[in-house]
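Some notes on the structure that comes next.
For this depiction, one protein chain was excluded, whereas all remaining protein chains were kept in their positions.
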Amino acid sequence: MIKRLFIFMILALMAVIFFNLASNYTENTSLSKLGHYYVEKGPLEIGAPNLVTAVVVTYRGLDTLGEVTVLFISAAGVGLLLRRSRRKQDIDSQDRDNRAEESKNSHKPASEIVETATELLLPMIILFGIYVFMNGHLSPGGGFQGGAIIASGTMFLLLALPESHISRLMIAITESLSGFSYVVVGVLGVIMAGGFLDNRFMDLGTYGELFSAGAIPLIYTFVGLKVGFELSAVLDRFRQYDQNEDTDSV
Amino acid sequence: MVVTNTIIDVLLQPLGIYVLALGAGFLIPLFYRVRRGSGVLVFFAALAAMAVIAGLNLLAIINGAPAIDIETAGIKPPFSINLRFGLLEGGFVLAVNTVALLGAWHYLPRLKQQAASLLLYLILVMGINGMVMTRDLFNLFIFIEITSIATYALIGMGRSDNVLAAGFKYVMATSIASAFFLLGTIFLYYQTGTLNIDDIIMNRDLIEGPIGLIATLFLLTSLLVELKPYPANGWGLDVYETADSGIASLISVGVSAGVFFALYKLLPLMDNYLTSIALIGGLTFLISNLIGLKQENTKRLLGYSSIGQMGLLTLAVALLKQTDADAHLPLIVGGLFVNHLFAKAGLFWLAGIVNRKCIGEWSSGVKRSEVLLLGVLITALVGLPPFPGFWAKWELVMLLAGNELFGWIALILIGSLLEAAYLFRWFSYARQQDSEQPDDAPAEASFSFMQIMPVTIAALLLFITGYGMAKTMHVASPEVFLPLVAGFAMWLIDRSHGRLKNLPMLAAVAVGGYLLTNDLEGINRLFSYLLVGGGILVSIAAMYRNDNRRGFYPLLTVLLLSLATLLRAQTSLEFFFSWELMTLSSYLLVTLGRNGVKPALTYLLFSLASAYFILAGFSVAYGATGSLLLADLGNSGDSVAIIFSLLAAGFIIKMGGFGVHIWLPGAYAESDDDFTAILSAVVSKAGIFGLFIIAAHLGVRSDIGLDPGYVLGWIGILTATFGALMAVFQEDIKRLVAYSSMGQLGYIVTGMALMSHLGWVSAMYITVNHFLFKGILFLSIAGVILRTNERLMYKMGGLIKNMPFTFTFVMIAIIAMSGVPPLSGYGGKWMLFNALMEKQWYWITAFAFFSSAVAFLYMFRLLQTVFLGQRKLEHAEIREAPMILLLPQMVMIVGIMVISAYPKLLIDPLSAAIDPWIANTLVWQGTALHAHFGHWNAPMIMAVVAGVFMIPLILLSLFALSMKIQKVEQFNIVYAAERPRRPEETHFAYKFFAHYDRAIGFTVRPRATAFWNSVVEWSHSAGASLRIFYNGNGQTYALFVIMYFVGLFLFNGGLAL
Partner (left out) sequence: MNMLTDFPISLIVLCSGLCLILLGLWGMLTQRNLIRIIIGFSLMDTGIHMVMVSIGYVTGGTAPIINDAVAMNEAVNRVVDPVPSALVLTAIVIGLGVTAVMLSFAVRIHKTRKTLMIDKLTESKW
């Protein structure tokens, strides 16, 4: 109880500090130095109407590459933490059928409504995801958002059909290749344009069209695929570990 | 072709580090799926390339190329993210990548089991690189997060039971820290409108008011917490304890390095909080080392040490900033960092290989090579020469002294001593089993070779960087490093037989010693005869041992040659370097003794304390004069007295002065018997030399006042008195002579303290005399112990029949020591008493008389119980000591005879050498030395005494032939009203002076030992009470993180808002 009181006091002090922040805050009436530059120069320099995308992909492209890396290592980390015992990995392929079997026993199937809706909606969800990352430079959205939408489709699938199998190999190939391609595109920027992750080594095209803004749609496609598959892999990991729990004693 | 070249160009730039790491990271899962080996290959290729790129670019910058600024997206900063690769960045990145490569080697058996762990490791390293190189605040946040997440996952891969819980606590604490960083970043952006660090620093005027304060403190708290300050570091300790050694090492050296560099980058924003930062760093350093004393778990111990080292680095960088000493950053921060990096990583790997939970368990089954590496790494970590930490600490201390920040110096030195205490305690455990430990079995050898290779390389890199730093500081002359080089050469032939190694060792010391000392003059030259020449003489005796003596000869070479470099030191740095080298090599030599490990630890700790006093003294001198030259010590103005006191304290500890002597009997008694002779006869003279240096440069100055000298005189005479008293009550022959040695050094200190010509001549004369008789005594004892296998005197007796030469030598040595005419001891005492009386130090004189009288008691006992009386039955067959032991003794007997008969031969050069400091007051009339209270004619006395002795001796021999002699059997002793309780009590030599014990025994109760034990106990219990915060609960740890922020806020004026 004393501990709680102490925590409360410390957080009350934090609240005082936060109050100081809020009471001294005045809403901006004009753009910051950086914001001003991006809004003024961005559309012409980068060729992307969506300035957030211009900032994310080009001006702060290194951040975004890092962000992709964060997601990549989170997925790898989750995979590492939730791996099955080593013995089972060695006989991965034979094991797969067994696990599919087990999962049938351990999970109640979803209702028919959900199953049917999944079949109906899943293609549309994925299509929407692709739309969002392809149009990231034109409208709100982008690689991460699109990828998240695709992963939500996977989530849907896993809820509706718990025994459905997601190919690890396909995930591995896609996320590896799209990640690697992203890096290659970055290097192309150094060689053929102004610097690492410069999108302008490709033609900027006509402002406002789908295939414009240099390499941004290309990059966002890689990012979208990578994010979509990685998040799907994370979801799959949690599901599988859950299933293993009853049978596997690590 | 052109395109390939361009790509290679791109990759060879620092940017290539990211491109390669990410490219390889993304592809590793694919390669791994195809073939596990190819994945591992890609992993190593990328890591190696990262190190190579860093190395090439750093080399270019060192050769004068400008710092590399990498802009991205073809847009100028601050509108895009840029990276910088300058000298400091390059150094950090290269060091981290090198250690990461070695760490991957160590960690490979675990890493290669999963593609994920390979890529996580690779990207973790890249994240650290990014933290160092990026110049964008938000980008820095991303690299911190990349590093953190990769760390979390690799921690979770660990095998030990509690690693998951520890990992979760780690995630909790660091995620709160990251949240603070994000908040700080966004509010700084709110105020400055930019994210580029350089741009923010340029516009730091815009950071103001409560928002500016809070935002800056958010950033500061976050980075400090990631560096694991006390007490908000329980989560870090838990991870160090439980995680695999491969990842624990990378967190300790790599991740911390990245965060530390981030803090350094943002420091220009923290001008107002430098004191807070320094305080936090300093307290963390001190407290974690204090708590470390109580730690038994190997890896947690390393954790405490790690945290302490980061605290020291934080302290250093804040103070450097505060004193505008940016120019010293590469040397101090770089040196401390590289030292911590390789030493700590190596220790973590070693802990992983040896795999013992507690440091106590290192006492069995640890291989010789592992113990050796442990020793090297610990030595480096503690900051002993020749490693980078030594040079960096020296620079830091001198810089602080230049700014008169003496409190910080004290803190750093105390913390370093505590750290040395627990690290060498660990080393002691590992050393204890050395005797029964076999060399690596050939079958395992190749496997264990691969295992310890990374550790070995880390150790080598420490040597190389240490030498590099010495070069930068212009002390890397061949002379300074000669002891180490010669020692290394001896180590190469260390596997050959012991006797074979003796001659090369003597040759090396003789040649090296000659090269080092032949251009010395004055008193230094006289000391060189004593230390180098004397050292060689006594070392000849080492051949009497028939065994291999692994390690003995290399270390002895280092020890003797470091004494030579000590004599030729011009600057306090060279002096201190040689001093530490001497301390270290003599410590290791003591550990070679049969039960030497434990007393050696005490010896080392007192020696280090002594060294730190000396360092403190030199630092004050540097602060006062701005010069490192020993010759400038005297120009220190008002600080003369304090410098003198600090340095004198250091030398007194090293000589085993009264109250700080408790290391001495153990170290002397438990060393190898011949090495005890070197310790007592030769090494102890180094302290006298030091004392002479300060007496000459500081003590004779008029403005120092009499007080320090008078105090020193008392310390000397108390040492002499109590040394003698304690010698009286010893049963162990070596301990007896050890205490005697302590007492004799006391006279020398008193002589030095007199600051008069006669006083100094007497001190130096006694010094030479002490060398001669102690050399003889300890070598004789070595012979006796060799033959009898006993050290307790009551178990010997009547050895005069078996060892007549040894008996004669001991007798002569004892006469020379006791101060009765005609031998040299008399002259020394005569001069000392005269000098004392001249100075009118009557009480001290009285004590000197008293202690001389007491000395007779133990000397008599030594001769009586060992060589006279009845012989034990089992000793009937023993032979005289081997010739090689007797030979050096004979030379020294000749020496005693010469200086006894013709003291002028010695006194004249001494007097001439002292003359530049204190004008000569000696008056000679023929062979007689005249003083205020009388005169001393040595040849005359010699002749008279010889006559007085010879006549009765001849008469006695004649009578003895005609007399009937009754032989008394052993144990034929009639006791009067005393009932023996134990068998040894029936022997007259047991508790020989028990009757005196009743009278004066109270003076020799081990009060000093009790005092120092209570110091140890106190620090342990302080450590125990300081660690109560580490209750193991992740929420408590998270609370501490928040409290750090609140505390910093309140401390830095938050209340005023």
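Order of writing sets the labels: A and B. Residues in every chain begin at 1.
One rule holds in what follows: a contact is a pair of C-beta atoms (placed from the backbone, for glycine too) under 8 Å apart; a residue touches a chain by one contact, two chains touch by 3 or more.
These numbers come from a predicted model, not from an experiment.
Engineer: Looking at the whole complex, which of B:Y18, B:Y107 or B:F187 touches the chain that is not displayed?
Structural biologist: Counting the whole complex, the residue in contact with the absent chain is B:F187.
Engineer: Could you tell which one of B:A24, B:I142 or B:A720 touches the chain left off the display?
Structural biologist: Looking across B:A24, B:I142 or B:A720, the contact with the absent chain belongs to B:I142.
Engineer: Which of these, B:A54, B:I68, B:L83 or B:V171, touches the one chain of the complex that we don't see?
Structural biologist: B:V171
Engineer: On chain A, where is the contact patch with the chain that was removed from view?
Structural biologist: 4, 7, 11, 14-15, 18, 21-22, 25, 27-32, 34-36, 38-40, 42-44, 49-52, 54-56, 60, 63-64, 66-67, 70-71, 73-75, 77-78, 81-82, 138-140, 142, 144, 208, 234, 237-238, 241-242, 245, 250
Engineer: Please give every residue of chain B in contact with the chain that is not shown.
Structural biologist: These residues touch the chain not displayed: 138, 142, 145, 148-149, 152-153, 156, 161-162, 164-169, 171-172, 175-176, 178-179, 182-183, 185-187, 189-190, 195, 234, 237-238, 241-242, 291, 294-295, 300, 1027, 1030-1035, 1038-1039, 1042.
Just so it is clear, only the chains that are shown with their structure count from here on.
Engineer: Where the CA atoms of chain A average out and where those of chain B average out, how many Å apart are those spots?
Structural biologist: 53
Engineer: Would you pull the chain B residues touching chain A in the complex into a rising list?
Structural biologist: That would be residues 3, 6-7, 10, 15, 18-19, 22-23, 25-30, 33, 70-75, 78-81, 83, 113-117, 119-120, 123, 130, 134, 136, 138-139, 142-143, 145-146, 149-150, 152-154, 156-157, 187, 189-190, 192-195, 209-211, 214, 1039, 1042-1043, 1045-1046, 1049-1050, 1054, 1057 of chain B.
Engineer: Along chain A, where are the residues that touch chain B in the complex?
Structural biologist: So the residues of chain A in touch with chain B come to 6-7, 10-11, 13-14, 17, 20-21, 24-25, 28, 32-35, 37-38, 45, 58-63, 65-67, 69-70, 72-74, 76-81, 83, 86, 169, 172-173, 175-177, 179-180, 182-184, 186-187, 189-191, 193-200.
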